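Here's a slice of the assembly, chains where they normally sit.
Each chain carries a letter (A, B and C) given by its place in the written order, and its residues are counted from 1.
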Amino acid sequence: MKLPKKRDNDYSAEAIRERVKFLSKLSGHKPEYLTSSAIDPDLTRGNIENIIGFAQLPVGVIGPLLIHGEHAKGNFFVPMATSEGALVSSYNRGAHAISLSGGVNVVVTADSIQRAPYFVLEDVHKAKAFSQWIVENFSQLKAIAEGTTRHGKLIKHHSFIQGRMVIVRFYFSSGDAMGMNMITKASHEICKYISTHYPIIDYAIESNMAVDKKPAHINSILGRGKSLTAEVLLKEKIISRLLHTNAKAINAAYHRQVAGGLIAGALGSNGHLANGIAALFMACGQDLANVSESCVGQIHTEVSGKDLYVSLRLPSLVVGTVGGGTSLPTQRECLEILGCYGEGKVHKFAEIVTGTLLAGELSLAAAVVAGDFVTAHEKLGRNRPDSKPN
Amino acid sequence: MKLPKKRDNDYSAEAIRERVKFLSKLSGHKPEYLTSSAIDPDLTRGNIENIIGFAQLPVGVIGPLLIHGEHAKGNFFVPMATSEGALVSSYNRGAHAISLSGGVNVVVTADSIQRAPYFVLEDVHKAKAFSQWIVENFSQLKAIAEGTTRHGKLIKHHSFIQGRMVIVRFYFSSGDAMGMNMITKASHEICKYISTHYPIIDYAIESNMAVDKKPAHINSILGRGKSLTAEVLLKEKIISRLLHTNAKAINAAYHRQVAGGLIAGALGSNGHLANGIAALFMACGQDLANVSESCVGQIHTEVSGKDLYVSLRLPSLVVGTVGGGTSLPTQRECLEILGCYGEGKVHKFAEIVTGTLLAGELSLAAAVVAGDFVTAHEKLGRNRPDSKPN
Amino acid sequence: MKLPKKRDNDYSAEAIRERVKFLSKLSGHKPEYLTSSAIDPDLTRGNIENIIGFAQLPVGVIGPLLIHGEHAKGNFFVPMATSEGALVSSYNRGAHAISLSGGVNVVVTADSIQRAPYFVLEDVHKAKAFSQWIVENFSQLKAIAEGTTRHGKLIKHHSFIQGRMVIVRFYFSSGDAMGMNMITKASHEICKYISTHYPIIDYAIESNMAVDKKPAHINSILGRGKSLTAEVLLKEKIISRLLHTNAKAINAAYHRQVAGGLIAGALGSNGHLANGIAALFMACGQDLANVSESCVGQIHTEVSGKDLYVSLRLPSLVVGTVGGGTSLPTQRECLEILGCYGEGKVHKFAEIVTGTLLAGELSLAAAVVAGDFVTAHEKLGRNRPDSKPN
């Protein structure tokens, strides 16, 4: 039993038809919607193999969200793709609360993307010497890395030594691309150079210290992709009118939830950053697997008179506005809605994402405190009677 | 500046048109593909608000993947949605390596979904007494919870006491649904009952110990959603022929990567579970935000003669085959390809997901060791010259 | 070059003399104080081998500390051994602040100690069946375990399955002993029974899931040794008079430090529990290596009017009042000062430890806020001019 013998990277209508026919016969179900897209499959070359069609997820929009960033300035309407009823409405409510309170301040505090090869030396003494050699030859490694890419720059490195193994975590800037392909190629050349210029016993291009697509403390501490922080001072009246509660109550609940998350051994502390991350990533052509590290972040609240100060630290937002899935048709359109498609836009996009996440956090926190949480889902999370269990 | 005054939950063509028109005017870009879907927007009622169209991501297929589960038995062809070139090919290679080695064994080891309200008592002595009261009144709480749902069952609970605050983590089974809406409603009723039958000072429906949509050790230790484990004994010849390396080399690299991940403070230890999780979740109508906890898992390898034994523990796979996004048109079709749409299918689906993830892990690990990693991405991760930075 | 050929477990004056003579010759330094103790070395039989003398650490006392526990009730004076100047004074200040505010409430919320053997089966299907067999044969395993000990009881277990390996975490109660020796022996018999009554391929008595003497989330979540929680409502006047600050300032600083600790990836959240733990463990005959897991705990603060509510959750306090080092002469005396030597005392002792820790936390937090932190160390952390670098 094999898939029809078309090559994996055949994007022709015929190849798709044969694959789908084969699957239909096997399963007894003929997919119609998967193959109904108006998109030319050839546009997905470089993004998929063995293509059989397009998965489709509805996109809603929230806004206006007033942002005071260094790159994103003004009111934004943000597209979010999800299947969770009430999510878009909840983020929308948060966006209004922020905008009416004067907007969200946000800045990018760091920007780099990592690969972390390991190298095995003869013993610990030689491992230590090698780690020193890396320091001394950094500019040479930088030249090699940057010879492979127009946009990538090797910025710095950290070495970690476990016995005779040296793990070198390389930090690159990758322009407006997410950058993993770019820096993997660059790291590959670095490894080749080292392995031919230094008495290495063994090496591999990745030690799991990148850490790509896994939640890990190193990313939360040292950053990965874009690191940002945002804040809003929610006004008493807005909290009362829109969120049906008050600063003190949200603050108390939040600090209790911090305690809960700490007991649970959660990374960071937040309500549901992953919801906003996933919805924005899906709409805007980001790699959905990067939800894993991008969703780690931390909310901090303080009562300020009768207002509520809320900040978000988002240390490892892995995004791009060129490359990857950004030029797929609907993804590009969503980026364009934000004015974020293409070069020179990635920091603006990162700021919008971060502001949106803060909106979602506020709305959820308020719903939990005010007891609206269940009723909102009851009201908006209902569709055809056959499709929802209860 | 406001979105057109249609109600959020208006799914009519006119409402969509007005929203899109408004966004086009603002951004200067008119989306075409977003609004080109053949899907009736009304079918998304309960999944989205303020709808403006459909995000579309290409779906590829891998297989056959030979699975020996308790629910999934035989050869499977698995749809995966992604924009990362080479991903589908890589998982496909892993699937072939597994199938030719005799298949992947997989079992579900636990199944439950959680909500964790907190309750504030007068002091620690009363908090302790309350935690005892919960134990003694569990059957009453169970009856209340189960009165709100046909499918949900309250199975057990854990209490955690921080001073006068008692956090109660309730464990439910939710049938074939992912279940968060279902158990939130049930927990809401539990909270209402408790707050009227016990001298509670304050409470909220969630303490962040659920832990929903956040990576956290409690999920990895105690499970969340479906917990599974899988294994394969990769044959020497297959490793050599398909993966271009050998058991000892993969094993050595893997254990070094475990060391790397431990230094980095990663949860679990794996190569890229998040890739497979995200691709399957997007194709098959799962909540993409649950990538955050579902992607935590652990690979363990042992050399067995010249073969390689590889196991995967996947403790917190949050999935469903009814409800949520599963009945959206393309998502339903992908579930049907797997024979996993609807009731009685969730364990089968979970086993297929887990087997697929193991395939992806093997292929990546081998590529890193054999040095194919960069070349595969170079070959398959290329599309139109304008769309990929380098 | 070898130590004099006395047997390791020779506690005679002559054996000690020969060992010390050998070391003196080698190092050129003759220890005088190490060998000056009034304690009969034979009393250390079972606690040390190759004995050369006694390490001596000064003990200070704090109090009165007013405790409202279930076992410790009334005012206590607590001995603490340390070399950190200002530590005893700081804990003493905290004790006074607590006592003047009405005392600390404290309860034991759980009590168990763990061993976690692993068992390797043939495949995952057999691993799952084995985990079920453990459930079904638990009472038999309990009988075997309890046949090895007068005090130990096997209470429950958790199974964790990674591929064909099943890790079984056994929970025991160990009476007033810390209990690791007791339950290791019991677990050894369990393993022997299982390996002769079930087709096990391999096993070992410990999988590192106990987790003994290592900081780990499982201990923090599920408890190890004694789990306690404590609280105090610090009165405005006391905060002002003794701690030179106010409730709001401590609360704000504390929540910012929670944020700091979260970014840093700390387990739990506290100022310096380890200081109190180590000082009490050294004075009172506890195993100093258990500082590693016992020091993990969590402070939570809330402003209550102008007072400050502070709670401490201490999930994994590993202590005993019989066995181990508790019957060594000075250690026994310190336990007697607390009225905690011997059987029936371990929960009382655990409550006193927890209350003392809370005192230390308050004092440090206040010192950081009020800026007394440096001056206190300057004043009390000074000794002979030659012995302190600056």
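Assume a contact is a pair of C-beta atoms (placed from the backbone, for glycine too) under 8 Å apart; a residue touches a chain by one contact, two chains touch by 3 or more.
None of the values given here were measured: they were computed from a predicted structure.
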(request) Of the identical chains, 3 are shown; go ahead and state how many the full complex includes. (result) 4
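Operating definition for what follows: only the chains that are shown with their structure count from here on.
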(request) Starting from the Cα centroid of subunit B, hunt down the chain whose centroid lies farthest away. (result) C
(request) Report, in whole Å, the distance between the mean C-alpha point of subunit A and the mean C-alpha point of subunit C. (result) 41
(message) Taking the mean of the CA coordinates per chain, how far is subunit A from subunit B in Å?
(response) 16
(request) Hunt down the residues of subunit C that sit against at least two other chains at once, touch-wise. (result) 217, 221, 265, 298, 300, 313
(message) Help me check something: in the complex, which residues belonging to subunit C touch subunit A?
(response) 217, 220-221, 252, 255-256, 258-259, 262-265, 267-269, 298, 300, 302, 313, 315
(request) Within their complex, state which residues of subunit B touch subunit C. (result) 68, 70, 105-107, 109, 123-125, 127-128, 131, 160-165, 217-218, 221-222, 229-231, 265, 298, 300, 309-313
